[in-house]
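One protein chain is absent from this view; the other protein chains keep their places.
Take a look at chain A:
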């Protein structure tokens, strides 16, 4: 946002947009693994329980 002249965006707007960007990056950063897990859970016919989906250890 720093390269935009001030008459296009006010300083408050720039700050607000920077905050929104960093917040959305944090959400995507921590939400990506649960999203991948949700896709696997939702597209499996016999919905497996969450523990067996989460656990990387081989289930017997």
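Definition applied: contacts are C-beta pairs under 8 Å (C-beta built on N, C-alpha and C of every residue); 3 or more make two chains touch, one makes a residue touch a chain; residues count from 1.
Keep in mind that, in the parts below, contacts and distances are computed from a predicted model.
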| item | value |
| --- | --- |
| Complex member absent from the view - protein name from UniProt, among "Alpha-1,3-glucosyltransferase", "Mannose-1-phosphate guanyltransferase", "Mitochondrial distribution and morphology protein 10" or "COMM domain-containing protein 8" | "Mitochondrial distribution and morphology protein 10" |
| Absent chain, residues of chain A that touch it | 25-26, 28-29, 32-33, 35-37, 39-41, 43-44, 48, 52-59 |
